[in-house]
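This report concerns only the one structure given below.
With one protein chain held back, the other chains of the complex are shown just where they sit.
Per-chain numbering from 1; labels A, B and C assigned in written order.
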Amino acid sequence: MILLFILAVPLAAGAMSFAANKRPAMEKINLGAFGLVLALAGILVVQVLRDGRVSAWDGFLEADSLSALVVLLTAVVALACSVYAIGYFRDERDHIMVSELRKYYTLTPLFVFAMLMVAVANNLGVMWVATEATTLTSVFLIAFYGRATSLEAAWKYTMIGGVGLSMALFGTILTYYAARNVPGADTLAGLNWSVLARNAPQFDGTTMKFAFILVLLGYGTKAGIAPMHTWKPDAYSEAPVPAAAMLAAGVLNCALYGLIRFHVLAARCVGPQFGSQLLIFFGLLSIGVAVPFVLVQKSFRRILAYSSIDHGGIMILGLGFGGAFGALGMLLHMTFHSVTKPLLFFCAGNVQQRLKTDLFHRAKGGLIHAMPVTGSILMMAMLAVTGTPPFSLFQSEFTILRAGVTGGHLVPTAFCVGFLVTIFAGFLVHFSRLVLGPVPAGHGSASNTEQEPCPWKKYSLIGLASIVVILGFWLPRPLFELIRNAARIASGEP
Amino acid sequence: MIDRAFFGGLLAYGAGAVAGLIAPRRSVWPRVLCCGLALFGGLLELCASILSLASGAHAHWEIPAGVPFLAYGFRLDALSSYFILILSLLAVTISIYSLGYLRAFEEKKTVGLLGFFYNVLLASLTAVFTASNAFFFLIAWEAMALSSYCLVSFHHREESTRSAGVLYFVMSHAGTGCLLAGFLLLSARVGSLEFSDFASGRAELTGPWQAAIFLLFFAGFGVKAGIIPLHIWLPEAHPVAPSNISALMSGIVIKCGIYGMARVFFEFLGMPPLWAGITVLIVGVVSALLGVLYALMEHDLKRLLAYHSIENIGIILIGFGSAMMFITLGYHRLAALALIAGLYHTMNHAIFKCLLFLGAGSVLHGAHTRNMEEMGGLIGRMPRTAFCFLVGAIAISGLPPLNGFVSEWLTYQALLAGFGTTESLTRVLFPVAGALLALTAALAATCFVKAFGITFLALPRSEKAERARESDSFMVTGMAILAVACVALGLGATLFLPVFDGITARLAGAQVSGDLIAAGGLALSAGSARGGTVSPAGLAATFVILSVIPGLLLAVRRSKRKRVTGPTWDCGLPGLTSENEYTAFAFSKPLRMIFAALYQPRREIQAEYEVSPYYPKAIRFDSEIESPFEERLYVPVQRVVLALARRMRAIQAGSIHAYLAYIFVTLIVLLLYGVRS
Amino acid sequence: MTAIRTALAAVMQLLLFLAIAPLVTGAIRTMKARLQTRRGPAIWQPYRDIHKLLQKGMVIPDTASWLFSVTPWVVFITAAMVGLLIPMVATHAPLSLFGGVLAVVYLLALGRFFLALGGLDAGTPFGGLGSSREMTISAIAEPAMMLAIFTVAISANSTNLSEVAKSAIGQSWRFLAPSQMLAFGAMFIVLIAETGRIPVDNPATHLELTMIHEAMILEYSGPYLALIEWGASLKQLVLMTLLVNTFFPFGLSSAWTAPGVAAGLGYYLVKLFAICCAVVLVENANAKMRLFRVPDLLAVAFVLGTLALISTFLF
Partner (left out) sequence: MITLMAAFVLVLQIAMVGQRWLITNIRVFAAQSFLLAGIAFTIAYFNHAPHLYAAAFLTVALKAVLLPIVLERLVRKIDIGQEIAPLINVPVSLLIAGGLTTVGYLVAQSLHRPEQTASRASLGHNTLAVAVSLFLIGFYMMISRRKAIMQVLALLSLENGLFLAAISLTYGVPLIVELGILFDLVVAVMVLEILVYRIQETFDSMDVSKLSRLRG
């Protein structure tokens, strides 16, 4: 029941803001809708914690701890983004007309709906459809500004995404084929994950291997795993900041969610070994690919994209390491990343809106004097996202690396540590140059004060920042319980 | 009791941090509250450490962290308490000093921020020294690095400061990476993150694992300690920080590396291989020698002091290295002696280096320059500062009867005894190390004759120095306490030694303070009274007694003698001016010539003259020495990495066809892989 | 009881040192002059100088600080203290409990430290020049000295000079061992360098470009100068004593008894005379080196020291 509500609310919101024709109305609708979604997600989490799984329509929609976690994270990200979006677009009042805004405020709820659908759909086919839907709903968010570059980004996003998803579909079909011997396979429930997971051991091994390969590439494309990552920097730097944040923190989770589901099936069918080595390889590759681009990066929007490629890599590395800590570390990482990355995007957005550029060398530095709040939070978020203690991402990375060493994957772990240090160096060099320094010539000591006209941006900033700081020292018990149960599912425990 | 004091101290630091954030800007409150609370916290920590050292009790506390299986654990054993003792001593004095020093910062609104990070740094240092599991240790370690980074880049308006800060933080983070890897290996071997389990599980640590772990930790802690060749950040980062922070960093932050080495090498590593000890010893000698040689070439007072930190870390490592070798060779009492030498020097260096940096700070505060060539004659203008600095200079030069002498003496004794521990040729290592240590000490004395003489003596070389004023009583008090500590730790060495029993018992498996104290506490002995004794107190007493003789000599017919002050002989020139004075640069000239092979000095002289080259109108003289590690090691590596990175950018050239091709190829390859398997 | 004996011994040895020190300086000067077929000053000249200087008033440079006045005290007293740490006429140095050979080295270093500061304090270029050179040379002389000392200390396995002397006496003719000879060579070079003798420094010169020790004390006059001069000769004597009594510990009386001391004193003076002769010969045989040749000489000393060390267990 709750699941239906969760899905219905954003749909309705989308419809309403399509009908609405005033900016404040649309803002209110979105804000209210996402607030409601978050509340419902909270309830869902409570129910899941209480009795394991919640399902509707005889198992067509089903939410276990893993889905609940993803739903929760999506809801948080969506709310934060909608809060920020208000401020963001109000500051662009002068060159954005209401019709375009309607496009944004209509597509965003649909986008969120698709993401939630991915999480709660039990049928792998439906999950695929929902994933495709996330692409389709977000294309026009990326092409929002209608610049040549944003069209380019959108095109690449659609093409690469389309190919990736067709691979994912192929994988799904093969999975179905691999499961054909299972009694009752050719009914609708035949593609239900809960059913498949139960019978996975009887699947046809070879087919499952191919299926996993294709799915890995397919959902990996959505998650932006190297070498399928190429659409990310373009999309993230062209989309409006809130949308970009949602792509980085929302879609990533959904794609990885899909990957986890199939990994469990493959692991139960052909043993974890096969999947693990692929995951480790691609995870390491993604982290490694991020390194050079972070080191010599010109734009502080694109560098965020590479950071999320890097984090996607870390997560599937954790999934690949497996063991007691691997999946747990991965999901912890997913949680912490989902609150940290949007914060970074928001700061970058403020800076870009103020300086009218996203290039490091154009921004003369000394940001801390011009915009103290954003500047300091940006520095903090930068440190947090590079996994610097005492911020929470360090805990998850530590867990993942520990899983690697305990699993005997010494070489990958060593490489991972090396890459992470280098990435940190790149980030520190770039952002310290951006934030610190003398007062730039542009704004003297006279205007040496915070100039962020719209308070909403500050709300989202400070709210998320405080969450990040708190998570660094204290993780609420129930949340950890949820994550641990989710990790049990992800690590394939029956 | 102990825990109350301990956590009370931590809370005080925390309160200080908060106060720094919320106290009204541009008022006295941030300064007073931050420094006051830090002072209070320091006092509490001092009590805690003294209590636990006295009782020998091992206190242990756990606080559940964010993720349940990663806990914040504190453990206060002998070693931790010893370092807490050092830390809190410095915290107290520096806080007193800062009360005066930060007054100059008050018109800037950022003094609160400084106070915030200062308190955070103190708290995280406390945590580093007391962390009881790898996870919390890393957290505290990086928090320490982070806060010190923020403090280093406090004057971030200067480009030099920013780059120094970044260099520091990047290298420190790389070090942390090594530590992370090392701890992960340990935990994989032992199956836990608890230090206690590391210590108990050290037996099965052998072969390549042990080697890898040793190297990782040596690199990781070495970066922080500033051993050569991982030192390049140190002379950049320490000078640019506000002086009270420089004092804290050179005094105790780099000691975190030493603490870590003591912890890991002697407690977790089991029986270290002989080459490990040799490595540490050699690195120590090299660091000591090169550190002091580069210090000699510096004319920036704070950079000079920073290089001396490298030197003293080297001396400490000489002690540690030989201790490791002794453990391997099975001489536990000798190991204890060497370990004591190293640890004692750790404390002494913390104290006199802090004293010297505070002195430099008050010179900077008075004369507004760090360049020694612009100073001079300050002894008349800031006599108290000068006196304290002199004490520090004597102590760091290892001259009797101050504390530096005691620890160096112990080091010599350990090295001498080491000669008998093995038959192989490695035995030569010990005396040669001793000889080079002697060279180091002598060069250090030279360097501080320069530092003190040029800075404080003779005529002021600039009107900045002319207008210098003595610092206020807070700053002087801070320095005075440390000066007293230098003397006390020198004269009262025998009273202090028993402190080490708890540590050496755990780390080296022997308690030797009994043997080290001879003649009823009057003298210090090297293991046995035969082996040689020294008594700083006795020497000091003798000095006082003997001063009767010159007293008498000067007393005879004093009435007839007149004592006039006249102008210094100026070679017949019209009056002696500061141009005539010997400069710091000239002072170190002979050594620059002698060690030219090392310095590779480059000089250029441009003379402008009208009639004949023998009567130049103006002469420009430039000279610079090479800094080999930057130019030969780090810069090339960085260049290569960045070049590679730029080449890699071709991957993302913007062509969608290429992007699709990547996926396509991957797909084909994986499909074939699937076919094969 | 023993304390009183020790105190007496200390006083006695101190007086002996104070008494003999100028004599040695004088003797060396005279012998040198004779070798150069000059009449030279009388052997008592140093005493007269000191007495005269003590009578005179003194001029303190107006640029100088209190350090300027402290320096002579420190120089004199450290030298005197060192005298109490090394065996002179008896194997047991009165204050050997207070420090061994390391203490000797570092006390001399303390004196040098202050002397160099005193040289800088006046603010004259010569002072700085002197301090810089003095510190440099002594610094690079240090390792050779240490190696030599270690050689001795290792074979006696003690850094306590009384112990060293005892063990040396125990095994007479030990000084013929190669290690001892090499170490002696090293020590002798160091002695030359430390006491500022030709070829390293020329105590007789006052030519700006070649001065080292003299340059530092250029501004001193009157009683302070007397203290410094006396201190310098004390230091020289002390170093010589160290040399002779560690390497050739003949006739050191095993206890502080009147006959023993008398005999010891006799032996001591003979040995002292020998070493003075050696110094004189060296001074006459060589010309003063350029400053930047000195390191080569000390490098030789260092090599000798190392060889000595290695030969302790190779032979």
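Keep this in mind: contacts are C-beta pairs under 8 Å (C-beta built on N, C-alpha and C of every residue); 3 or more make two chains touch, one makes a residue touch a chain.
If you're wondering where the values come from, they're calculated on a predicted model, not measured in any experiment.
Participant: List the displayed chains that the omitted chain touches in the full complex.
Facilitator: Touched by the chain not displayed, across the whole complex: A, B.
Participant: Would you mind spotting which of A:84, A:210, A:257 or A:300 touches the chain that isn't drawn?
Facilitator: A:210
Participant: For the chain left off this view, which of A:91, A:132, A:310 or A:397 is in contact with it?
Facilitator: A:132
Participant: Of A:193, A:293 or A:456, which residue touches the hidden chain?
Facilitator: A:293
Participant: Just one of B:151, B:258, B:475 or B:667 touches the chain that is missing; which is it?
Facilitator: Only one of B:151, B:258, B:475 or B:667 touches the chain omitted from view, namely B:667.
Participant: I'm checking contacts with the chain that's been left out. Which of A:102, A:229, A:263 or A:302 qualifies?
Facilitator: Of the listed residues, the one touching the omitted chain is A:302.
Participant: Going by the touch rule given at the top, which residues of chain B touch the chain that is not shown?
Facilitator: Contact residues on chain B toward the absent chain are 649, 652-657, 660-661, 664, 667-668, 671-672, 674-675.
Participant: Name every residue on chain A in touch with the hidden partner chain.
Facilitator: Its contact residues with the unshown chain are 123, 125-126, 128-129, 132-133, 136, 139-140, 143, 146, 148-149, 151-156, 158-159, 162-163, 166, 169-170, 172-174, 176-177, 180, 186-188, 190-191, 204, 206-207, 210, 233-234, 237-238, 293, 296-298, 302.
One rule holds for everything that comes next: only the chains that are shown with their structure count from here on.
Participant: Assign the assembly's chain-to-chain touch graph to one of these shapes: line, ring, star, complete, other.
Facilitator: Line.
Participant: Greatest Cα-centroid separation from chain A: which chain?
Facilitator: It is C whose centre lies farthest from that of chain A.
Participant: With chain centres taken as the means of their Cα atoms, state the distance from chain A to chain B in Å.
Facilitator: Roughly 44 Å separates the two chain centres.
Participant: List the centre-to-centre spacing of chain A and chain C in whole Å, with centres computed as mean CA coordinates.
Facilitator: The separation of the two C-alpha centroids amounts to 78 Å.
Participant: Give me the residue numbers in chain B that touch at least two other chains, ranges are fine.
Facilitator: none
Participant: Show me the residue ranges of chain A that touch chain B in the complex, using the header's touch definition.
Facilitator: Residues 155-156, 159-160, 163-164, 167, 206, 209-210, 213-214, 216-217, 221, 227-228, 230-231, 233, 274, 278, 289, 291-293, 295-296, 332, 366, 368, 383, 388-390, 392, 394-395, 398-399, 401-402, 404-406, 410, 413-414, 417-418, 420-422, 424-425, 428-429, 432-433, 436-439, 471-475, 480 of chain A touch chain B in their complex.
Participant: Chain C touches which residues of chain B in the complex?
Facilitator: By the definition above, chain B touches chain C via 376-377, 379-380, 390, 394, 397-400, 405, 409, 412-413, 416, 419-420, 423, 427-428, 431-432, 434-436, 438-439, 441-443, 445-446, 448-450, 452-454, 456-459, 518-519, 522-523, 526, 530-535, 538-539, 542-543, 546-547, 549-550, 553-554, 556-557, 560-571, 576, 578, 580-582, 586-591, 593-594.
Participant: Please give the residue numbers of chain B that touch chain A in the complex, ascending.
Facilitator: Checking each residue of chain B against chain A gives 65-68, 70, 135, 138-139, 141-143, 146, 153, 156-157, 159, 162, 165-166, 169-170, 173-174, 176-177, 180-181, 184-185, 187-188, 641-642, 644-646, 648-649, 651-652, 656, 658-660, 662-663, 666-667, 670-671, 673-674, 677.
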